[in-house]
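Presented below is the structure to which this report refers.
Every protein chain except one is present and positioned as in the full complex.
Chain naming follows the written order as A and B, and within any one chain the residues start at number 1.
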Amino acid sequence: MNKMNQALRELSAMDTLAAQHSPIHGLNAAAKLICTAAYILIVVSFSKYDFGRLLPMVLWPVLLFQISGIPVRICFYKLRIVLPLVMAVGLFNPLFDRMPLLWIGTVPVSGGVISMLTLMMKGIFCLMASFLLIATTPIDSLAAALRKLHVPSMLVTLLLLTFRYVGVMTEELAIMTDAYHLRAPGQKGIHISAWGSFLGQLLLRSMDRAQELYSSMLLRGYHGHFHYAKWKPFGLIDALYLAASLTLMLLIRIFPVAQMLGALFI
Amino acid sequence: MIRFQHVSYAYETEQPVLTDLSFQIAAGEAVGLIGANGAGKSTLMKLLLGLLSGASGEILADGIPVSKENLKEIRKKTGYVLQNSDNQMFMPTVYEDMMFGPLNYMLSREEAEQRVDTVLQKLNMEYLKHRHNHKISGGEKRMAAIATVLAMEPEIILMDEPTSALDPCNRRIVINTIRELSQTKLIASHDLDMILDTCDRVLLLSDGKLAADGPAEEILRDQKLLEEHHLELPLRFS
Partner (left out) sequence: MHMADALLAPAVAATMYVASGTAAGVSIHQLKKEDDPQKLPVMAVTAAMVFAGQMINYTIPGTGSSGHMCGGMMLSALLGPHAGFLSMIVILAIQCLFFADGGLMALGANVWNMAFYGCFVGYYLIWRPMMRSKRFSANSASRRTGITLASVLGCVITLQMGAFSVVLETSLSGITELPFGAFCALMQPIHLAIGLVEGLITAAVLNYVYASRPELLRDVNLSAQEHAGKRSLKGVVVTLAVVALVVGGGLSLLASSNPDGLEWALFGNQEAGYAQNMGLDEEDFGVASAAADTAGSIQEKTSFLPDYAFKNSESAAGTTVSGIVGSVIVAAVAVLICILGGFFRKRKRETAVQ
């Protein structure tokens, strides 16, 4: 399976998830967007040695995963993209920062190891949060939320239109790639002789497609202004969700929850 | 009512695509537009919709001359089903695509929604309403494209190859849908059997000229005429 087919399957999987029903799916998209942004912001605001205090932040996404019934498996599959990058940066930390910060029994743990682990943890948490947002919110609701949050309509419309054609174009390229490799067995990529024409062909076709798309918009009365789907009003439940989530996050950020919990038992 | 009178058209500096074309289609008529590739079928439709301009002669759509000032009115009255449904359906979901046209013509959300529901019900495809455009099958996509056009309640419907790349069952569904539409219809296609099923009259274009104009049964049985213009008899007659 080539990369484009892979991407198509991922896109389609996200759509299927977002089309499900759960208390989280039913929430106002703007509330979800704000919570997600706040969560990511708070996670990354922990200092680089704050492993212990960062850990309780896992509770929010875990709760959401469970309430929404979104499988964690698909989310962790996406880690393959995020983790290597974060690791590449974090892996140097144990080498440069060797001052022992903590002793487990007699084994010293250096600051570098802790900061590397904290960094990885941050990467995983942020991914879980943004994954949850997309897995519980269809793109049209998200676009409506962005409009409500005063993102310029040109950008939002462009996002919607592009998203629609990403699927179409990726599928077309997937077929072209398969066709290429059927006639060029053993080649890993596109040979230099076809560097220009392979994508160039698609590019020229795309321009014709854009022309036709524009016609179809014109014929349905387009005159530079886009109308968006029905906006789900911000209700009591959304306010409660927003307040509860933000309180939980702030509590974890301000108080060393793990340490306090531990102190209760010792 | 559609009227073409002595219409000629050429893309810049190239061979003329249409030469001295004259015909008239009465309101409520269903007309098939046939002809080999490059005969000028698409050009004819685009001229009628005002997507191309600069033709000589006179073109009337629903009695209104096609000109820049009248475009808005004409496009409100004409629906165009594109051959490639992906190009027609540019919104994320079927529902939003169907709402696009009515909302642009200043209908209120409730009225537009009402129209969408009526059309979906009529076509028996309520289940498609909230589906994503890139996750529905080719047949569903074609039906949805027709639905987006119907939601605008046009008086004239133009269709470009409405049955291309459909399996027999979906093709039949589309044919039955077309038959039930009471609007004026102009259908361009190479699927001559479909034309027989849906149209009473046929226009045969060849090299930009009108080669024949008459009852569908008559023209589509004329093997000599069809073969002369790079076409074949419909399957059921051969």
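Brief remarks follow.
Here, contacts are C-beta pairs under 8 Å (C-beta built on N, C-alpha and C of every residue); 3 or more make two chains touch, one makes a residue touch a chain.
Since the model is a prediction, treat every value here as computed from it, not as a measurement.
Partner chains of the missing chain, restricted to those shown and counted over the full complex, are A.
For the options A:Asn28, A:Thr136, A:Thr170 or A:Ser245, the residue in contact with the chain missing from this view is A:Thr170. Contact with the undisplayed chain is limited, among A:Ala19, A:Ile134 or A:Leu246, to A:Ile134. The residue touching the chain not shown here, chosen from A:Thr16, A:Thr162 or A:Thr247, is A:Thr162.
Contact residues of chain A toward the unshown chain are 3-4, 7, 10-11, 14, 36-37, 40-41, 43-45, 47-53, 55-56, 58-59, 62-63, 65-67, 69, 78-79, 81-82, 85-86, 89-90, 92-93, 95-97, 99, 101-102, 111-112, 114-115, 119-120, 122-123, 126-127, 129-131, 133-134, 152, 154-155, 157-159, 161-166, 168-170, 172-173, 177, 187-192, 195-204, 206-207, 209-210, 213-214, 217, 222-224, 253-254, 256-263, 265-266.
Operating definition for what follows: only the chains that are shown with their structure count from here on.
Measuring from the averaged C-alpha position of chain A to that of chain B gives a distance of 41 Å.
In the complex of the two chains, the chain A residues touching chain B come out as 11-12, 15, 19, 138-140, 143, 160-161, 163-165, 167-168, 209, 212-213, 215-223, 225, 227-230.
Interface of chain B with chain A (complex): residues 46, 49, 51, 72, 75-76, 78-80, 82, 84, 86-93, 95-96, 99-101, 103-105, 109, 130, 132-135, 148, 152.
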